[in-house]
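This is the structure, below, for whatever I ask next.
Note that one protein chain is taken out, while the other chains of the complex remain in position.
So, subunit A:
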Amino acid sequence: MNLHGVAAIYKFEMARTFRTLAQSLATPVISTSLYFIVFGAAIGSRLPPIEGVPYGAFIVPGLVLLSILMESVSNASFGIYLPKFAGTIGEILSAPLSAFELVLGYIGAAVTKSLMVAAVTLVVARLFVPYHIDHPVIALAFLLMIAVSFCLFGFLVGLVAKSFDQLQTVPLLILSPLGFLGGSFYTIDMLPEPWATIAMANPIVYLVSAFRWSFYGISDVSVGVSLAATAGFLALCSSILAWVFKTGWRLKA
């Protein structure tokens, strides 16, 4: 195991994060905080509680989760796209590193950053809306699992992308709408039919539901189903990635 190599990539990626602290930490935290102020503190106080949870607190888990999804995908995709774009990928491919070690370095850093964003966002949210976490350990474990799977997904996006434009497409055109319609602001049964049924095809619904359950014990779908869905997504991303490295697709000529 080339641990020095993994550490080198990890440190390189973290240095990039800290070099662009405004963009990588402040931006997601501020944009999420704006939601807390507008929907949580301002409008939320006029809305009735949902299943006994004040509206301001109700939206916290979903918004934190969305922020993590976006951050994980964009950070991990940038991490691998940049060396491809700059041409420095050659050095990384020529290093005595296995595919697993390479991914470990990049994903490790991307996950760390996602968790940092989550932690700061949660702390900031506390300034605007009072909330509590019933199952902090499960919440953390779930957050970690989500961060890992979506970082892997982002890594794949970065490998596939041929331009900066394509790199932005997945977060903005796919993840963003799925996220907003994923039940961060409402429970699925608040939707009229057929939208409630259609919403169940949105994978984000399962993630938001389980994460909210770890906060308040309320969920749209059973936690077991959510966990299984997340684990399935994680397995899918890992196997595609393993295939990419085995064949060298989009990575090696």
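We take it that a contact is a pair of C-beta atoms (placed from the backbone, for glycine too) under 8 Å apart; a residue touches a chain by one contact, two chains touch by 3 or more; residues count from 1.
Going forward, contacts and distances are computed from a predicted model.
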Looking at UniProt, which of "V-type sodium ATPase subunit K", "ABC-2 type transport system ATP-binding protein", "Tripartite tricarboxylate transporter TctB family protein" or "Paraquat-inducible protein A" names the chain we cannot see?
"ABC-2 type transport system ATP-binding protein"
From the list A:Ile92, A:Leu143, A:Val170 or A:Val208, pick the residue that touches the absent chain.
A:Ile92
Out of A:Ala15, A:Ala41, A:Ala141 or A:Ala228, point to the residue that touches the absent chain in the complete complex.
A:Ala15
Those residues of subunit A which, in the complete complex, touch the missing chain
2, 4-5, 7-9, 11-12, 15-16, 19, 83, 86-88, 90-98, 248, 252-253
